[in-house]
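Below is a slice of the complex: some chains, not all, each in place.
Naming follows writing order (A, B and C), and every chain is counted from residue 1.
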């Protein structure tokens, strides 16, 4: 099953077929989500309109963590089964994840200014672990490109991704393990969400929108990567 | 097991004969820590306040600086390939290198730390917490650092890359290490913080040798 | 099937096909001399045989068994000497040799090995003072340490071992190799011709990698 889609050519064709649909879904979800987030949801009684930052901040945080998890899984696949597509998936996803992490950090500190009275809090475990996540992404990207032999870069980056995975549970649970400024989880938790549905629904829609955007971009980048690889192989064979 | 000891002994011998730089880390540690008062100004009020933090930061930088040398000499002269072919499992090779690194940096830093503490006018109450936190923290630095050093072998710009990969992972150790000293100074309980440092150490001990070994095996082509 | 057999071996380095379809078979007690122009892939082939470099295609078997099945066992049968000398300048000649001997679990009889390569007088000199040829001799002396023990590895992979050696040292090397072959060992040696090839004479077959160029 896995191997049917894992053939690069078949993957390319499949991705081409899926791409228009996910692109469309992304656009629709964003339109609906932004409408809800900006107009059809209530302002917070304490925080006022700044609460709307949440509709970017929280989905970006979810996708940033999910993306790292995805990379870690792909890295395991690549190291154990040595599958070339897994490498390509991992290296295509890393810059996206870095982007989402930057969004989390930026929106978080924008939001922190009015609510906590500070842009950044050095001792806070949640903020620190997210910063570490950004560095892990950057390290992953740098390592992928640091070798003349791309295969070696992919393997090294895969080891890093697996090592860095310890950070994900730390991000997730830091708010519970240590007393921090940041609020604890209210959506993704074992006993079900604890926030009101007028906030929850737009949040979930935005979450879906971000996820579809991630998938779209991932497919685009993977196809570009495969095409570049093919072109290089052709050029090298021509040079023989 | 014999192989492990053998390799550690060789590395120590090389370090103390000066092939690599055993004293480098300590000298850097001491000199860098001495520089701060020159830069910051010798304000008797500020120095003790930042002392614990500065000592920890500088220890971390010192440990990091010696990382690049950890495997590179063996990589370049072909010793690493011979390790791969030797009967000693790569995990043991990695572990031996890590232990040797710790013995030649971490331990020396531990010895130097009290001197610097005096230098920064740290109150006596902070000494034991400083040493204990470094005792728990420095092996973690060597363990995490080994992964970075092995991953970047043969990379372009390996020096920068190591810093980029390793420093972020050092941050938690630094935060808790410095917190221990701070809490001690403020008269707060710091046992729980030491537990966290111990937890980091166990985690690193469980993962780092394997990750390092995997990275070393890939470095050889 | 005895000894080492290689079938349909391809080697790719950095996207470039270096050689394709290499086949060879070496029986116990025989040596194989690899020749070929600079860049034809001799070093790459030896590294593949040592398991240090993955092949692009092809199978390697030892005594009929695929070596990929038990990489651990394969490692134990190999003594590999590359282009570089794994010699630490800070250790003495004796310490350098002793370290490798012990690491490979060989009863370290250092003295005779030093004699065998004519560097006994240098035993206590830090290796940083060795001349190029003396350093090469020290690297090679490792072969002699394990040679007469039952644990000595049966497969020698030597990459231009005679680089920088004077004629008398080449003769010492040839003697070591001949003794190894007499012990039913196998040796695969990259070389550009010269005294060593002549000394091995009838004990060696030849393979020109030029013929396998794509």
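In this text, a residue touches a chain if its C-beta (ideal position, glycine included) is under 8 Å from a C-beta of that chain, and two chains touch if they have at least 3 such contacts.
Computed from a predicted structure; not experimentally measured.
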>> Each distinct protein chain appears once in the view. How many of each does the complete structure file actually contain?
In response: A x1, B x2, C x2
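The definition used in the following text is that only the chains that are shown with their structure count from here on.
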>> Can you tell me which chain is nearest the middle of the complex, judged by mean CA position?
In response: B
> What's the chain with its C-alpha centre farthest out from subunit C?
Replying inline: A
> So how far apart, in whole Å, are subunit B and subunit C when each is placed at the average of its C-alpha atoms?
Replying inline: 38
>> Based only on mean CA positions, could you tell me how far subunit A sits from subunit C in angstrom?
In response: 49
> How far is the middle of subunit A from the middle of subunit B, if each middle is the mean of its Cα atoms, in Å?
Replying inline: 32
> Using the touch rule from the top of the page, what residues of subunit A touch 2 or more other chains?
Replying inline: 148-149
>> At least two partner chains per residue is the criterion; list those residues in subunit B.
In response: 221
> Contact residues on subunit B for subunit C in the complex?
Replying inline: 2-3, 6-7, 10, 13-14, 17-19, 73-74, 76-79, 81-88, 220-221
>> Can you tell me which positions in subunit B touch subunit A when the two form their complex?
In response: 147, 151-152, 154-158, 160-161, 164-165, 167-169, 171-172, 175, 179, 203, 207, 211, 214-215, 218-219, 221
> In the complex of these two chains, what residues of subunit C are touching subunit B?
Replying inline: 47, 50-53, 75-76, 78, 80, 82-91, 95, 99-100, 102-105
